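So the structure is just underneath, and the comments pick up after that.
With one protein chain removed, the remaining protein chains of the complex are shown where they sit.
Order as written gives the chain letters A, B and C; numbering starts at 1 within each chain.
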Amino acid sequence: MSGNTIGRSFCVTTFGESHGPAIGAVVDGCPPGLALSEDDIQADLEPRRAGQSKHTSQRQEPDRVRILSGVFEGRTTGTPIGLLVENVDARERDYEKIKDRFRPGHADYAYQQKYGFRDHRGGGRASARVTVATVAAGAIARKWLRERLGLEAEGYVSQIGPHRLAGTDPASARSNPFFCAEPAKLPLLEEYLKQLRRDGDSIGARVTAVARGVPPGLGEPMFDRLDADIAYAMMGINAAKAVEIGDGVAVAGQRGTEHRDELTPAGFASNHAGGTLGGISSGQDVIVHVSFKPASSIPVPGRTIDVAGDAAEIATTGRHDPCVGLRAVPIVEAMLLLVIMDHVLRHRAQCADATSPTPVITR
Amino acid sequence: MSGNTIGRSFCVTTFGESHGPAIGAVVDGCPPGLALSEDDIQADLEPRRAGQSKHTSQRQEPDRVRILSGVFEGRTTGTPIGLLVENVDARERDYEKIKDRFRPGHADYAYQQKYGFRDHRGGGRASARVTVATVAAGAIARKWLRERLGLEAEGYVSQIGPHRLAGTDPASARSNPFFCAEPAKLPLLEEYLKQLRRDGDSIGARVTAVARGVPPGLGEPMFDRLDADIAYAMMGINAAKAVEIGDGVAVAGQRGTEHRDELTPAGFASNHAGGTLGGISSGQDVIVHVSFKPASSIPVPGRTIDVAGDAAEIATTGRHDPCVGLRAVPIVEAMLLLVIMDHVLRHRAQCADATSPTPVITR
Amino acid sequence: MSGNTIGRSFCVTTFGESHGPAIGAVVDGCPPGLALSEDDIQADLEPRRAGQSKHTSQRQEPDRVRILSGVFEGRTTGTPIGLLVENVDARERDYEKIKDRFRPGHADYAYQQKYGFRDHRGGGRASARVTVATVAAGAIARKWLRERLGLEAEGYVSQIGPHRLAGTDPASARSNPFFCAEPAKLPLLEEYLKQLRRDGDSIGARVTAVARGVPPGLGEPMFDRLDADIAYAMMGINAAKAVEIGDGVAVAGQRGTEHRDELTPAGFASNHAGGTLGGISSGQDVIVHVSFKPASSIPVPGRTIDVAGDAAEIATTGRHDPCVGLRAVPIVEAMLLLVIMDHVLRHRAQCADATSPTPVITR
Partner (left out) sequence: MSGNTIGRSFCVTTFGESHGPAIGAVVDGCPPGLALSEDDIQADLEPRRAGQSKHTSQRQEPDRVRILSGVFEGRTTGTPIGLLVENVDARERDYEKIKDRFRPGHADYAYQQKYGFRDHRGGGRASARVTVATVAAGAIARKWLRERLGLEAEGYVSQIGPHRLAGTDPASARSNPFFCAEPAKLPLLEEYLKQLRRDGDSIGARVTAVARGVPPGLGEPMFDRLDADIAYAMMGINAAKAVEIGDGVAVAGQRGTEHRDELTPAGFASNHAGGTLGGISSGQDVIVHVSFKPASSIPVPGRTIDVAGDAAEIATTGRHDPCVGLRAVPIVEAMLLLVIMDHVLRHRAQCADATSPTPVITR
């Protein structure tokens, strides 16, 4: 399989490139009977749209999604749901100059060596533009999980360059262009990004997402652990370079007495683990952090080679994001929801009959 | 699929529990014609064996592997390779007292709620003991990749608690019980672990692994990226809580001018990316870091609940590792090799015909 | 996985219903560099189109295919190929009367009990209309296999009701509405079908397809045999009830001395096996026969039940095929090509290095 499908029971296959006619997804395995409209999906697409603030790419894409199949009289039928988003504002000319040379930090060179040639327009399949399909699919998972399990996933930017950002008000994250959940820091960020643009540079970021209401028992013991599948999904997002569950990299410095989350009849005493034990959900909040590298497409010129292997120079003047991590929040949420949805279905395939004498402890 | 298979072209399915009669793996899809003996595999099993120093569990397992199929007259036939390791030193009585209560930080509670009951002996399937099968499978990948591509993967412990450890002498890592590649730090570590045991506590660790000689072009563009599959594989190792590629979490604080690895005809000018671009190998070293939490099984008592949900106390006195990260090095190497092997085969399935006019740049 | 994907290396996922807005496919894993245009695919869609003779459904669908992704400057890029065919001539009113009752011999009742409700318009996802996506995907496989391996697949109708039809002139099959390769029988068939329509009845059929130029070695030894995957693909076609390889059901009456195909340096002495040995291609022609049941939608009234389980009567007056097997020929060809394509890629994933000292015998 060439790798454009995620999930085993709730399977999402996507297609499309930055500058092709359209981007789409096929969602296969959705339970029947879910009320679903194009507006339901559209609501999730808005936050990841570019061109909405001066801090993101100025490409103007309406990102209107069409449901092509799998929904009848307003409800999912159980057959595959075809989703389509047309590309509208694709400017090929922006990319003429990179046709024959590779942008450092981009997939250009790797694609060239893998396939022998490449669609250079906007990075082709490697563009973050194509995640519109993933987010659309995630919206379906979100709706089902919310309605059937009361499960919610919410993300925010927890770091931009040198600035750590707390998740004090997660609900506010979607109302500002930085997906920042610490409103007091907004003026600081505004100033920081402004300076960054003046420098012609870009910056990395870290995104945190939390899923609440995850039932215990999701995930498989060996390879397909819930956290392993989350790591796979997150590292598959453009520019992601690290995935952490719970305390993440900090655990390397922790002691057992400090890390282990004690259990009490009233619930876990802490959540260093981030919601999984042995790779299986514990019923606590599932917490994931994803670190995104700074965009490599910047006006500051850099060294590179051309298709013939000769030295060249490159500077990007097209429409790009100074901080790609900002727009990653809806994608991280979608990925988290897709993985959880898949495991909810997988779990009931095998364990629908299992009943435990142990009460589910409350957080 | 219940999640005990890794890989799509080079597929490894494992089975077995800590205290069952045996642990095994089926390696399906191995290219035919590889010279392979039980000794070849045994060599990779030795480093992860317990009971070899006072810093690891004292369980004594010979870990003798048998090849049950797929090899004829010393060569792989292309049919599945069955591997078996008998459990010898399993002491059930050590676990009687945890039969009815859940060890904090372990999978006990999660398994109970998933399956309705659990094999409590040594953690059952959740024990790190079962990774012997993964390492055995990895040995086959290692041999093929070395012989056909000259590809090598090597790991070491890069952090133990507060101590950061450099990879100055990677070859030395297998010759000390800490898998430490900075020999000057060995006395310090010896002392540190001694004190830890006196405290009845455990400590986290970080492991770094590097694959050299990875050809460019491995990995798929969308979900099954090389780094995504590495993240999946690594997060699937017992106690792993974070996976980083290249500069990892540090990228959140980097600028584009700093992070992007410029290309020159003589090679990449740096390797912040850790060997992948857009999820596809660039030909540079693939670098991965995995953070492991401290073992939760420690003599210091902790709060928990029992199977009925009532409050209880627990302290572990069985044979356990004070720093599970130490023995993870061979597992991290095996996982890295399994993922690369799988992608080598997947790549040639689709792209065996592709030829690029661009020369492969030298590192 | 909800079952709308076929293939492991060359993966085709389809979506769409008879009366939805569009039908589509995502072809994932196509080798890069294949010259491909919409016209290339269109050529394969024509033969399965309805409404072209009085012997098939009178629904008028232009079946214009659009390539939405995966092709750049006329060549496949290696990324997923999105294909879309809009539904144009969907008449919902034809189906109002079957909204609440189940057509015998159709999937109506089974869908109802599986999903709890169903898209009743034209059978929804169960309609043969959706095979347009499969045939479109098959056209891509056909082109690659022809250009790279000189491999061809050709089908014809080998039985219609009581009439057995020889494959004397396979090339002529596409030039008549019966996909008949025995031109002398055309007047007989014309008369037979005319009478059938007068009777308000339908008839079964058997389709034979032959793939020539299949290299030896395709298929896996155990479950994913080439013939097993062909059987899976063919039985997945609407109305298929039997799949035979080579001599098929006749082998139950054969002796070993009669059946076994002797080998000589000049080639196999016969081809009772139909091109596979132990499930792996032998290099001989791969021969498959598929038997299709008669269409159940006929004007002759029949007994049924309604959604509430009460007795009802039904007669079909919409646009239907009196012999669904006729239009199955392009689908059988497409399925055969998809399976072979997938196995060509799978085979080279594992065995690209293998070389046999034995010469490939000539047929």
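Everything that follows uses one rule, which is that contacts are C-beta pairs under 8 Å (C-beta built on N, C-alpha and C of every residue); 3 or more make two chains touch, one makes a residue touch a chain.
Worth saying up front: this structure is predicted, and the values here are computed from it rather than measured.
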Which of B:C11, B:L151 or B:I203 sits in contact with the chain that's absent? B:C11
Kindly state which of the options C:L189, C:V210 or C:I230 is in contact with the chain not pictured. C:I230
Which residue, B:G33, B:G213 or B:G309, contacts the hidden chain when the whole complex is considered? B:G33
Where subunit B meets the chain that is not shown, the residues are 1-5, 8-9, 11, 13-17, 20-24, 26, 28-30, 32-33, 66, 68-70, 72, 75, 77-82, 84, 114-119, 121, 124-125
Hey, which subunit C residues sit against the chain that's not shown? 1-6, 8, 14, 102, 104-117, 123, 125-126, 130, 159-162, 196, 201-206, 216-225, 227-236, 238, 240-265, 269, 272-274, 276-283, 291-298, 300, 302-305, 307-311, 325, 346-347, 350-351, 354-361
Contacts of subunit A with the missing chain: which residues? 8-9, 29-33, 78-80, 148, 221-222, 345-346, 348-354
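Everything below uses one rule, namely that only the chains that are shown with their structure count from here on.
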If you average the CA coordinates per chain, which chain's centre is most distant from that of subunit C? B
Starting from the mean Cα coordinates of subunit A and subunit B, work out the distance between those two points in Å. 25
When the C-alpha atoms of subunit B and subunit C are each averaged to a single point, how far apart are the two points in Å? 45
Would you mind pulling out the distance in Å between where the CA atoms of subunit A average out and where those of subunit C do? 38
Where subunit B touches two or more other chains, by residue: 8, 221-222, 346, 350-351, 354
